[in-house]
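What you see is the complex with one protein chain gone and the rest in place.
Order of writing sets the chain letters: A, B and C. Residues in each chain are counted from 1.
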Amino acid sequence: MDLSGIYPPVTTPFTATAEVDYGKLEENLHKLGTLPFRGFVVQGSNGEFPFLTSSERLEVVSRARQALPKDKLLLAGSGCESTQATVEMTVSMAQVGADAAMVVTPCYYRGRMSSAALIHHYTKVADLSPVPVVLYSVPANTGLDLPVDAVVTLSQHPNIVGIKDSGGDVTRIGLIVHKTRSQDFQVLAGSAGFLLASYAIGAVGGVCALANVLGSQVCQLERLCLTGQWEDAQKLQHRLIEPNTAVTQRFGIPGLKKTMDWFGYYGGPCRSPLQELSPAQEEALRLDFASNGWL
Amino acid sequence: MDLSGIYPPVTTPFTATAEVDYGKLEENLHKLGTLPFRGFVVQGSNGEFPFLTSSERLEVVSRARQALPKDKLLLAGSGCESTQATVEMTVSMAQVGADAAMVVTPCYYRGRMSSAALIHHYTKVADLSPVPVVLYSVPANTGLDLPVDAVVTLSQHPNIVGIKDSGGDVTRIGLIVHKTRSQDFQVLAGSAGFLLASYAIGAVGGVCALANVLGSQVCQLERLCLTGQWEDAQKLQHRLIEPNTAVTQRFGIPGLKKTMDWFGYYGGPCRSPLQELSPAQEEALRLDFASNGWL
Amino acid sequence: MDLSGIYPPVTTPFTATAEVDYGKLEENLHKLGTLPFRGFVVQGSNGEFPFLTSSERLEVVSRARQALPKDKLLLAGSGCESTQATVEMTVSMAQVGADAAMVVTPCYYRGRMSSAALIHHYTKVADLSPVPVVLYSVPANTGLDLPVDAVVTLSQHPNIVGIKDSGGDVTRIGLIVHKTRSQDFQVLAGSAGFLLASYAIGAVGGVCALANVLGSQVCQLERLCLTGQWEDAQKLQHRLIEPNTAVTQRFGIPGLKKTMDWFGYYGGPCRSPLQELSPAQEEALRLDFASNGWL
Partner (left out) sequence: MDLSGIYPPVTTPFTATAEVDYGKLEENLHKLGTLPFRGFVVQGSNGEFPFLTSSERLEVVSRARQALPKDKLLLAGSGCESTQATVEMTVSMAQVGADAAMVVTPCYYRGRMSSAALIHHYTKVADLSPVPVVLYSVPANTGLDLPVDAVVTLSQHPNIVGIKDSGGDVTRIGLIVHKTRSQDFQVLAGSAGFLLASYAIGAVGGVCALANVLGSQVCQLERLCLTGQWEDAQKLQHRLIEPNTAVTQRFGIPGLKKTMDWFGYYGGPCRSPLQELSPAQEEALRLDFASNGWL
């Protein structure tokens, strides 16, 4: 499975009463589907997956698959805390249309999540998954990095095809690319802030929250990198850093959804306990886009 | 509701095939029920709650309530990531017998869990819970501390009766006791390692993993503190620190369960991805008990 | 050497042009000298020692010794980054009157400060010091905790008499007391916020920034603890937490010095890069004292 390319980690739209709004999900996907993305991630961290029931999680995957063109890959976040639950969710998501499973590190017992424990977890999931597995390391949410030695070991599993790394440490990304070079293993940058650097060091694409709102720009950055136009790439990358930080670390999913509203998509509310932005935060968010020429 | 006293946060026993072993749960509770505990916590962090399905979570509460004497309080960990799910779990747990709900801070989106967000979350849960709510802050697992100002605000809610604080910062515990002194708000130490110090500073009890194996000793420490026998208390406390660290930070639930096997309870396996101890770890665990005279 | 008791870690007064104001130092010490302290610390973290030249460091020790009654211990912070410089400073400080040397952990190369390295460092210093050595662990400034195993090993050195532990982790303090019980080794709490708890768990005293301004109250807290009046101790401790946090973590030395000005001592400016408090910070500082009845 060739993972190369850009993926928006799509948000889960909710109604004013906090029901999943599948219609809005489809609308968003139809709009996003016209852009040159390699595919889509549902239920990455931006999908508020910890707030969804199991049946909602499956229904989102199912609807997304139906709403998307056949040639777009659908990566579904199937991670749960227990190995068994993750296996079951992975199998079920594959059944309803996921092309690959993106599996976040379990994290509640992070003090016990040694390389050995994580290798055991992912091996079990990959053994039993009907679709390829993509590792997913996102320390800002989980408080742990999937250790490089575990990644290298897991890269040898025939059903593990890559990793989404959201930590932003390009030295680590480079090392992973280097130490898995003899495997068919692909690295995706987990954020638009270090996308150019990741391409430069050997990543094959990115899963970028920012692509939900500046999708064509993120795809343009990809193209500039792939065609060796590094100076133009650098200029574009520079202008994407602040907007990217704004919709991730700084203002999180409420910031991303607010921006989606501005850019013609449906953002809408988050589920509680995520809170709406204050007017001052909204203004700061707007400035992060405006000062870089995007609003 | 008077929370004063000691509570073991009971483990969830599993069979060799990782099914919940309700029979073993009842056996453990029957044995533990003879000790002078104020009550029991089910589905604290030691209960592997993130690995249980919703129906398992409820069944554990129901079985525990039936297995326990009427005068023992049953605190049930009902926390989920979303406010709505937490409300539903809390209500359901109350229906099957929980005397109070112990609600851990949501944590996956810790970067957005401001005081305002957490106050909103807990207020909603407390508004809708048929039983009293106990706040639960456990930074080793969640990566966040429930801020003191949020605790103080929440202490004014008529249905929030206390907090279990597992962070081990007694300055913070003292400050919480001080700033909630005009409320009917009770602080429970979240570990046996700082139990004496917590009593000294105004806590009314403790939820102590170690009480699953050294239950009478932890209760004796309580009694020594309450009766002002601080010198003896200090000596006993000293001998409990290493065993306590061993079954929490150092070796986690696998260590606690292994020790339960040694002390006549059913420990058994954990659900994956938690791994069994290696022989060397088991030896180190044993030494932490033996060198303090407990084995 | 009996370390039992309370010590203010005195500040280093500066003139408006940032010269050390030895006269003001002496005035402060004369005033503080009337309180029932066991002694005084010069060039702890509150003494701005990293901003002093070697000759200033020695002159401060010399002046302090002369200004103080004979029966007051003078602990002098002699820590430097290199072992050799620490030895030299320790010897020189002893020559000009220090009764003991309080030696902070070297920290710039914290990634290499293993137990072995720290044991080597302190052993060398203690071997060559003409006066007893007190270990000093202050992770808020150094970014590292002196590991318990290193403390236990070092406690066996005949010229190492104790530790000032400013980390605030009473479980750790209890463990150190426990594991050094067969040695003549004394633990001092490094802050007034956890002084009661430290006494309860076996510490023999405290080095408390707050004692620079609420000296009699900190000594009263000591007395209440030593005479077993734990309820009154608790009430007093509670009222000291916020003021203590204000002059340490929250507003640092600029906050402590400002408060000294309020309480009849000479605070004055800090050396740059430490900055004066803003008016809003000053107001918040005042409130932390006033709301607890101290202003």
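Some points to look at:
The rule is simple: a residue touches a chain if its C-beta (ideal position, glycine included) is under 8 Å from a C-beta of that chain, and two chains touch if they have at least 3 such contacts.
Keep in mind that this is a model prediction, so the values were computed, not measured.
Among the displayed chains, contact with the absent chain in the complete complex occurs for A, C. Interface note: of C:K31, C:K124 or C:R223, the residue touching the hidden chain in the full complex is C:K124.
From the options A:A18, A:L35, A:V91 or A:L175, the residue with contact to the chain not on display is A:L175. Screening C:G39, C:P106 or C:G167 for touch with the missing chain picks out C:P106. Residue positions on subunit A in contact with the hidden chain: 168-171, 174-175, 177-178, 181, 191, 193-194, 196-197, 200-202, 228, 230, 234, 237-239, 241-242, 244-245, in rising order.
Interface residues of subunit C facing the missing partner chain: 18, 45, 50-51, 53, 81-85, 106, 108-114, 116-118, 120-121, 124, 140-143, 249, 252-254, 271-275.
Just so we're on the same page, only the chains that are shown with their structure count from here on.
The central chain of the assembly on a C-alpha centroid basis is B. Note: centroid distance subunit A to subunit B, computed from Cα atoms, is 34 Å.
Averaging C-alpha coordinates per chain places the centre of subunit A 49 Å away from that of subunit C. For subunit C, residues touching at least two other chains: there are none.
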